[in-house]
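Removed from the display is one protein chain of the complex; every other protein chain stays in position.
By written order: A and B. Residues from 1 in each chain.
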Amino acid sequence: MALLAGLGGLAHLSAAEGNDATARRLLAQAVVSTGPAQQKLLAQLGDSGSPAVRDLLAAWTRDEILIYEAPDGSHVPVVLEEQQDAAGKARAVRIDNSQYLADAQHHELRFASGDLNAGDSDMRLRGAIQQALDSLTLADPDPDARRSAAVKLGNSQKKQYIPILQARRGREPDAAVRKAIDESLALLQLGDADAAVQVAAITRLAELQALGSVDALRRAVAASPDPRVKEAGRRAVQSIEQHISTVNFFGTIFRGISLGSILLVVALGLAITFGLMGIINMAHGEMIAVGAYTSYVVQNVFGSGFGFHITLPFSFGGQLLAFGFTLPGLNATGWWYESYFLFALPLSFLMAALAGLAVERSVIQFLYRRPLESLLATWGVSLVMQQLFRMVFGANNVQVNSPSWLLGHFSLDDVSFGYNRVFVIAFAIVIVLGTWLLLTKTPLGLLIRAVMQNRDMASCMGVRTQRVNMMTFAFGSGLAGLAGAFLSQIGNVGPSLGQNYIIDSFMVVVVGGVGSIVGTVCSAFGIGAADQVLQQVLGSPVMGKIIVLATIILFLQWKPGGLFSTRSRSLD
Amino acid sequence: MPNLNDTQIIRRGLLGRIPARLELIGVIAAALVVIVVLPSLNAFAPEGSAFHVSDFTINLYGKYLCYAVLAISVDLLWGYTGLLSLGQCLFFSIGGYALGMYLMLMIGKLGQYHSDLPDFMVFLGYPKLPAHWVPFHSFWFAAAAVIWVPGAVALIFGYLAFRSRIRGVYFSILTQALTYAASLMFFRNDFTFGGNNGLTDFKFIVGHDVRQPATQRGLYICTGLLLLGTYALCKWLTQSKFGKLQRAVRDSENRVLFSGYATANFKLFVFVVSAIIAALAGALYVPQVGIINPSEMTPDKSLEAVVWVAVGGRGTLIGPIIGAVFVNALKSWATRAYPDLWLIILGAMFIVVVLFLPGGIVSIPRRVMARWRRPEQPLPPLPTPPVEASADPAKTSPASSAS
Partner (left out) sequence: MKPELILTVEDVNKNFDGFKAITNLNFYLEQGELRVIIGPNGAGKSTFFDLLTGRTKPDTGKIEFGRRIDLTAMNEYEINRLGVGRKFQTPSVYVDHTVYENLLLSLKGPRGVFSTLFRRTTAAHRQRIDALLELIRLGPKRDWRAGQLAHGEKQWLEIGMLLAQEPQVLLVDEPAAGMTDEETHRTGELLISLAGQHSLIVIEHDMTFVKQIAEGRKVTVLHQGSILCEGRFEEVQANPEVREVYLGRGHKDR
């Protein structure tokens, strides 16, 4: 994540480089000057919009800018590098030109932290620096940063920010940030002594439907003796609160749908292996993890490469058994690096399908008539796989970076839609449609359905049931792998990733009705929505989950076969 | 060869059968060694002598015996009734928690905070003891709770499950969900059971110092007696007409149902009995191990107990005991010798047993004998038996048959 942010930052930097150089010179002057001149320089810095200077200003407030008195009597402001040598000394970087400080013979000078005096700073100066810093943040190239800066200033209750915000308002290109600045301005004006200004501010906040202003409005209403303020405030609070509940409602629905999509993606593979084949694959969760780890490996191959090495605690002819391999990295950058996810998706499917194939051939093919034992044996498989993940990738979570096109969100009337969540919904729709088409419109689908309905009969009709079983199981596992690739974008990837989803997946399939894809879809969205609503109402994710589980058990009293049960008329 | 269904495994006699007299002699001998000889050697043989049994060993064996009782409860359900419960550890833990609550209150002011409240309550800022904790000052109340709380939970869940005819893998999945939900609940701090740290730092049990070797020896003997009692009870249960019916439910539930038996009641009875057995094991486990926390009731722990039964031999009473002791002894050794590989060993063992040794360890002698007696005569081929409807969701499609 940090890496991507860095990459994003670089592009802006190169454009602002000239700007930075000027700003640094201004700062160097500001440090050594005093009085009104200093104030003026700081104001200029605030308007410079240079991100590099921001860190230095922050350093100034921490007294980390030091003054070097040159032999010629001039004062040079510097900061010391973090890296110290054996004597505890570090090189000094000049503020004005970002070069290392050197003497006349071009020898770099080194100082311990006590060697130099800090630039003077008093309360007033600190205030001015802070103001410059805030203005700088308001001029940040990232609109999100500008917005949060504006919100922060709005909540500061300090009137001196009004002119800064107004100045920025005129130059701001981004509509969302302009709205945030308007809100902040109105919030600050709320504290005005003039009732008319207050009423105007209240009206403005109500117009803007400013979600964060309810507390401030209440305070203003309580503090003001003026009935006009009280009345306007009361109405504004009412209107905004209504808006908040609408936003929460749609937000909950959206989160419910996206959680439902995640459940659906995760459970769809299980609906195939459990629902159609009757195999209780407890290693389904590990198939998900295979997909997630595949994304991780693909990401690393696009980056600096991937390798692992395991030493087994056995010796063979005096030699410890060890194995491992290394994949060289492509060291890709920019959009090429970010496109890794597009390669990761099919590879995740493929790897998980291969893993599924291996499990089917080695274990499951012997257990088609023994569902309980297939549950037990695949649990054994799941233990082995989890441990292998630990040995290869380590016991800790690994970091999978999201491509930038999956980060961030867009807002629609204050309801925010994360791109990754929107993507998961679209993704769920695509794979459900794909699965449905495969099962109903292709010859393979016909074979799969034939074998699943009556294995013996299909076999008599000349269907190569073994192959169909293999393909079906591999397909179900591949779907789990896709789910894993997706989960790697929204959560942590660790050896027990699959364990977090396995019980939920089973619940989705059981509630939906075994063997029914439509049922799986309905139950995934039903459980997802119920979970989110309960979480909202109870304020606790765990209690929500427990209630959902309890409800499922009671639901099965009413419909033991699930939502879309295919009722049986055959007895034995 | 491994491609058999349950009926075939039973028909070919692949499950172990132990000659009755051999079993009786074995049980009496083992009971003597476990309950009388080992504790005596621990108490009376001087330390350093070849016959001395260390306190550590007694403690370790006590743990194994608890596991053996738990394994029998799993087998009573799975091996005899065909109900694979993945929630037995929930009952084990509830039993443990019930006694653990008593043990917590017995700490008194000796805790870290020198308060009447258990340490975790002080730490979490409880003003006073929650009302449902108060009666646990009494040992007998706690002992009764060990029985009735898990019994009631099993009764309610079992009633709901069996009434709606949830069976086969659905039952397994639901019991797994039940124990999962319970563990989530117990992990919460505001559930008043100590959150993820659970209950620990016990000091006294009915006036005796829990950490004294003599107390531990007493607990060990109690566990041995519990195992013997459980064995005897289950022996009687499974040999009565009830036991025959239990296995009939396992093999052909419809036939039993259509013979006028309310199979749900029979299953419910077994479910409650085995929940109580598991809870008793849990109650004796806690003072010997010194801690109970929610990780004991995660679905994985229940599955591990199923492994013991599978490895030992389901459908017998000796099998689970052998399996529990064998697997746990192996675990003790392997987690020290090859800590990274233990899970792989466990998983692989499970796969191998399910595939190649469905009758577990106790079926080995029978298999060897069968091979030795008739080396050239393989078992006669059998007609393909019908696949049970409940076992195969694929069969429940509407098109399959309408005659």
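List of remarks:
Just so we're on the same page, contacts are C-beta pairs under 8 Å (C-beta built on N, C-alpha and C of every residue); 3 or more make two chains touch, one makes a residue touch a chain.
From a predicted model like this one, the values you see are computed outputs, not experimental measurements.
Note on the undisplayed chain: of the listed residues B:Arg188, B:His208, B:Arg247 or B:Arg367, the one touching it is B:Arg247. Check B:Ser138, B:Gln212, B:Ser259 or B:Ser332 against the missing chain and you find that the one touching it is B:Ser259.
Residues of subunit B in touch with the missing chain: 7, 10-11, 237, 240-242, 244-245, 247-248, 250-252, 254-263, 265-266, 269, 383, 386, 398, 401-403.
As a convention for this text, only the chains that are shown with their structure count from here on.
Mean C-alpha position of subunit A lies 42 Å from that of subunit B. Taken together, the subunit A residues at the contact with subunit B in this complex read 274-278, 280, 312-313, 363, 365-373, 375-377, 379-384, 386-388, 390-391, 452-456, 503, 506-507, 510, 514-515, 542, 545-546, 549-550, 552-554, 556-558, 560-561, 565-572. Those residues of subunit B whose C-beta lies close enough to touch subunit A in the complex are 2-6, 9, 78, 84, 157, 160-161, 163-166, 168-170, 172-174, 176-178, 180-181, 184-185, 187-188, 252, 254, 299, 303, 306-307, 310, 337-338, 340-341, 343-344, 346-351, 354-355, 358, 384, 386-389, 391-402.
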